[in-house]
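Here's the structure we're looking at; comments come further down.
With one protein chain withheld, the remaining protein chains of the complex are depicted in position.
Moving on, here comes chain A:
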Amino acid sequence: MTGEQQTRLLERLLKGEQQAFKELVDTYQGAMRAVAYAIVGSRHADEAVQDAWLAVVRNLKGFEQRSSLKTWLLTITANAAKTRYKQNRREVLLDDLPGPHGTIGDERFATDGHWLQGPAAWHEDTPEALLSREQMRECLEHTLLSLSELQRSVLLLRERQGLELEQICNLLDISLSNVRVLLHRARLKVFATLEHFEETGQC
């Protein structure tokens, strides 16, 4: 959303235009949910997002556009989620659960660090082609669900929501090095799933 589009949307929101709120919700709810999910987990994410929306409405008049609308909404969401979770804040769990198709681990390399067998070419190498098969989509969803909540959240915030690593650190209160580790482990498991599916034609 450009600055100009954002300003226009804000004007309509402040007038209480319902359609403007619908656009706001449709555009940002996904990202807000992903942030809430990362902080409070699946059980309380929806409640945290509800809290966040109410806080957004309460603070809309005071929003001075010093940050982008998206950043502002996600900061409010993170705060709402943290408030909900104050009693027992989650520790940063770097737990690495095994992926359904493993990862790209040590067993792929010789002792000198070379590939034992390099990655094979994929039949399909565009997202559209890969996702055109329903079984592949389901397989990938399954892998995403097998990740720890934090690992999955970080992956989705980065790839799907396009946040910078720094933004993820700030929203989730985790260090840059932890974000990097979480992201890398998640990506390798996704990679292993795509590779497995390409090789065997099944999940």
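In this text, contacts are C-beta pairs under 8 Å (C-beta built on N, C-alpha and C of every residue); 3 or more make two chains touch, one makes a residue touch a chain; residues count from 1.
The working rule: contacts and distances are computed from a predicted model.
A chain of this complex does not appear here, and its UniProt-recorded name among "Zf-HC2 domain-containing protein", "ABC transporter substrate-binding protein", "Sulfate transport system permease protein CysT" or "2-amino-4-ketopentanoate thiolase subunit beta" is "Zf-HC2 domain-containing protein". One of A:Ala80, A:Leu156 or A:Leu171 touches the chain omitted from the figure, and that residue is A:Leu156.
Interface residues of chain A with the unshown chain, by the touch rule above, are 13-14, 16-19, 21-22, 24-26, 29-30, 53-54, 56-58, 60, 104, 106, 108-109, 112-115, 118-119, 121-122, 125-128, 130-131, 137, 140-141, 144, 155-156, 158-160, 162, 165, 176, 180, 183-184, 187-188, 190-191, 194-195.
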